[in-house]
Every structure is written in C-alpha cells, then in structure tokens.
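This is the structure I want to talk about, given as structure tokens.
One chain of protein is taken out of this complex; the other chains stay put.
Should a chain be cited, it is by its letter among A, B and C, assigned in written order, with residues numbered from 1 in that chain.
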C-alpha cells in the first residue's frame, strides 16, 4: 500500500504574483504532489489554507502518513486549533516535512521550541547543496552535491535545535552557508526540514529536489499504528506496579486521580 | 560576580496542604533558593505565581542569569505572555532549570515541542539516581548513584526529544526507570530538566539534590551578552553580500523589506 | 529480496560449559540465526571465531547486509585484520548489531571510540526493559516494557558516546539501570547495541528478545549501494572546483598528489 502524503500549500502567492502563477499554474502544492505521485510507493493529495479547517480535519490527519507544509505570506492566518491538531498528529506518529519558508510556520516553531530564525536575501543566486550524511535514505539517488541556478539565500545562524542528523548543507554564491536538510523526532513522529523552494523560482521542477521530496516522504513514514492519545500521562497505582511495593508516605492524590496539567 | 538565579515557585500546595507546609514552611521556592545561596558563586532570589506578572517582568528576566521553575497544580494559570517572555529570554541566552512536575509546565512544553508526558505513581517509594555521563559538570561532587528514600515515581516513555546528553537515569522500587537528568539547548540558552522534587517529600532538603541544583545553575549560566532580539531574521541585501553577486531573477520583495512571519 | 544477515558467534562457552551447551545445543549463533530466519524478510547465516578469517572474508562481508556480533571470552583472539575489515564494511554501509558482552569486543570499541565499560553482576536477577523511544522501528510489536526473569546485570555509567537515540533502558532487581538499546551511525553504517543475552540464560529463546533482533536487522539494513572506498579522501584540483577559482598561494602538494595519511 502506498504511503499517503498530503501536501499543504498556503496557496496565496500563486494568486497574487504573476511570476509564481506562471511557474506553478496549478499551485505549488499541486506541483509538489505531482512529484510525489511519480513514485508508485506514494499516493499524494493536497490541502490548502482556504479550505474549511485548512483542509486538515481530524479525520484527514488520522488518514495521513506524511504531511508536507509550504507557507510564507500567511503564517499568521493558520488557526491555532489546526496547529495543535497537526502537532498531536506528529506526536502520535505522522511524519512531517517542512519546506523552505515553513521555517517560520506555526507548526514548525511549535515543534522545534526555538526561534527558527535566519538571514535571507532574494537575489537569484546559485545554491549548491552538499550531502553531509552519506547514504542517508533521504539522499538515495543523489550525487555528493547538486546545484540550483537561482534560489533565495538563507544564512546561518539558523535558530533551530541541534538535529538528530544534518543531511544537507548549502553553499550560496553570495558567501553564506545553511543547514538545508535536518532531521528531528518529536514524540513518535519523524520530521525533516528541507530548505530550497522559493516561490519565484522553478525549484520544485528540479529533478534532484523532487528526488529529495520522494525520499523524505518514504523516510518519514512510520508503519506502526498511531498512538491513540500522545499526551496521556497515566497513573500507575501501587497495586499495579511491576514490582510489589508497599504504598506509604504522605499523599496529595487519591488512587486513580488524574494528575494536574 | 555571582550567578544571578531566580527560583520561580507556583506556591499553591504550600497553602493548601499541611504536609507541604510543614516540610517547606517558607515555600518550596525559598528552600531551593536557600540551597543555591549556600554556594557563594550563586545569588538566588524567588518569584511566585501570585506576584504581578508572576514576578517575571521583562526587567527581571533581563537581569536573570538562570531561571528555575517548579509548578504542578496551576500550570494553566500561568499567563501566555509571561511564557513567551520566558522563552524569549532562554533563546537570548538565559539558562533554565525545570524541576519535577514542571515537565508539564507551559514553558517546558513550549521549549521541547513535544508532549512531555510520562507515567506516575505517588506511593512513597525509593528512587535511586545513576550518573550516566561521568564527570559532567552537573555531577560534580556526586557518587555514581544516590538514593531518595521516598519519592513519586515517574516512568518511561518520557515524551521529550532526544537530549544533548543524558546525565541521570532513575531506578524506582516499583519497577520503572526514568531519564531524570537531561540537557538541551534552545537558541542561546542551556536547559536542564531534573526529575526529583515531589511536594509531599523532603527532597529539596537532600544534600545530593542540593548539589545537583547548585551545579546545574553554574552549568546553565552563559557569561556572554544576551542576544538583543533572538527572533530577528534580517535581510542581507545583495549589495551587502559577503561575496560580490549580481542581483538577478524574479522577485517578491523589494530591497530592505521585512520578511513575512 | 530478504535482508542478508550474518550472525557471528564466538562459539567458545558452548564447548566449555555444560549449562551453555544445554541451553544452546547448536550454539548461540545458530539460535539467533533461527530467530531471524523466522522472518521471511530476513535470510540469516552464521560465522564463528574458529573458521578461517573467523568466517568473515572480504567477499562474505561484501555480501552481508547486517552483521550481528556475540563475543565474550575470546575478544582478544579476534584478528585485528578482520576487525579493520568489519569496520570498513560498516563505514561503507553494512548494518551492525552488537549483542550483550560484545560491548567489550574489538569492533565495538573501535567503532565507539570510547572505553565501553560498565559494572556487572551474575546473579540471575530480574531485568525489565522499558521502551524510551515510542514507535521506534526497533520496538515494533513490543509492549511499553518486557521482563527477563534471569539475566546478568549491567550497570551505569556505560562508557559509550551519547547515542543518536536511546531506545531501551533496563531496570534491574538489584537496583541498577542501564541504557540497553542504543543507536549510532558510523560512516554509512547504522549500529545498534542491545544489552540482554548472557550465555547461561535462555535469553535468545525469549519471544520479545527475538522480536527486537528481527526489528533491528531490518532497521539497520541500508538498501543503497555500498561505498566503494569508505576511506577515500580525494583531491579536487583547482580546475575541477565547482566554482571557478584562481589557483594561488604557496603550496606543499603538486596537482593530483595523494594527501598524507
């Protein structure tokens, strides 16, 4: 059975900028979903900001193996309820890929617990991504480096926690570097941040970028059953302790009480 | 100059439970601050939930090197504004120590980006903490393990990200284990989670626990100047790029624009 | 095509101790290989210390996806040539699982770069392994904890580097804890250390242990082609630099020279 991916697109620039509309006539999210669907092991659909609940209902997320997120101009319009729902889905085992300007999206900031800031420049400069973790599943089929002729620059320091693994580092023509591929785990969910993808360039038509997208979806997929309540903090009464113990000492809680939150 | 520590206490149980009041007649926060002040290299004061802005004004945080946090019954009463302020302070370089039930406090959950859940039991059982990172600064002066005769049990799986280092792991009489000392970095701030400290027991009177508290404050202290705006994401115009580049390609932003957030 | 696993067994105690011989009449390595072969996605064979080149020729390792290693009494008899060969295979992409007393084996110490020491006790005590990384692939099909009625104790501090992920932590009846499941990456190879497996007990007949073994082999398998020379450090002449540069400055090497080693 193929991995069920949902590509979430903010879908704003496509309707405001003729450049973006020309490069991505069906929307960036559709271009990304098409890339994923070229792999028979993936089945990708899309969701956008403008749909009810941004297209991410409880039921939809429960049926999503891996969620990809592209946003830029409208981070603030994303409902906090949906953000919490997405985080819960990740913690319960859904994979998640954050693309480019999603570094400042609400769910990324929420999952990282850090500022997620960087320096930037929109000058159509050359970017070269270097693989730093050889034979990482996300790099399958890639050479040691690949180039994008025109990209926005993102520069260090990048305000994220130290990752599980650094998979790509970018070189920019203007003199900066950036950790462009980073893996994280939050709860049962695997997370990948991938830097390229400025909306005025044809990045998501690039074959190496499309390879990374496909690899990362398959990498982020967790075949195990989702955790029913990823926030549960169950009490284990003394009578149920794995080892026999005497219940003693002063107490705040009665047996079976819920804990404070 | 001594490290300026602030011990934040929820200060609720002390007024509702005669047991807690008897064990910590001046409040848990005062007991913890007294422990810190026994080290001449530390100067500790306290702040509580009930004070205006919970005692954590912008000015107070700007003058705090390391913040310690104990909360349990009233996590939900902590103002979101103060939580964001505390996170900003951490990202700008303030050290932070989370104690025991602060695993479910708003700032800890915000900084971890994960559920922070666990299993628990209040049965006055024996806990033994083992050092897992030999000669880590936080372990200075400790034996390879030490015991607390009565403690609440916290059990794995603990819903936190993989730490920078695992410093302590606890053994519980009832059969569970727990990663009791974990280090993280978020932005420029160092974070330590330390498990023991249930309010109905005399944990913060224990000499080994007090050693850990003092060590961790000195470990978390960053002597460098705080980052002025830890969330800044500055544009670097093409003319200011470290390497000379030609500004080219389609654009969304005019030179000097702020980025989207 | 199934994952090709090789179970390397020291094969000494089986011939010196009637207890071990009775528990593992065909050798521990055969019992472990049988466990793996119960999964149709794995095809496991064995190799032992006594075979020429310990059964681990260049050709055999080149055809091995994942190597498992159990050794105890005869660590010193393992040829350094074979150890270097095994490390090269790991660096080129072979997965590797170290079992129990293999913590002191030559290849584990070589790959960790640390003392790999611990405390220990052979008293037939109860061990309980707790999952610390929920829904990690290695835990598939396991409950949150499982017990082994009789095991040797290994205690912290365990002299290994901080892992990529801590997957299991053990509780011991005698009061110790131990990080019993740890993942690492060295070069292109994934490594898993799994603690249980003392030779005088029936550990490798336990169904939960067998589940971990099967899961870990599938987790450690890297389907990408092995790196031809994992130690190569190629010179990139100025004429071949990705960006055009002028070759200048004082020099030690002529173009195309090998570097020093």
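Criterion: a contact is a pair of C-beta atoms (placed from the backbone, for glycine too) under 8 Å apart; a residue touches a chain by one contact, two chains touch by 3 or more.
None of the values given here were measured: they were computed from a predicted structure.
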| item | value |
| --- | --- |
| Full-complex contact with the absent chain, from C:13, C:134 or C:195 | C:13 |
| Hidden partner chain, touching residue among A:120, A:171, A:201 or A:260 | A:171 |
| Residues of subunit B in contact with the chain not shown | 93, 128, 133-135, 137, 140, 145, 147, 164-165, 171, 173, 185, 187-188, 222-224, 227, 242-243 |
| Residue numbers in subunit A that touch the chain omitted from display | 128, 130-134, 144, 155-159, 162, 164-166, 169-172, 175-177, 179 |
| Residues belonging to subunit C that touch the chain removed from view | 13, 17, 19-20, 72-76, 87, 91, 101, 104, 110-115, 117-125, 150, 153, 155, 159, 161-162, 164, 173-176, 184-187, 199-201, 230-238, 241-243, 245-253, 259-261 |
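The rule we apply is simple: only the chains that are shown with their structure count from here on.
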| item | value |
| --- | --- |
| Centre-most chain, if every chain is reduced to its averaged C-alpha atoms | A |
| Where subunit A and subunit B are represented by their mean Cα positions, the distance between them in whole Å | 27 |
| Touching two or more other chains - residue numbers and ranges from subunit C | 128, 133-134, 164-165, 171 |
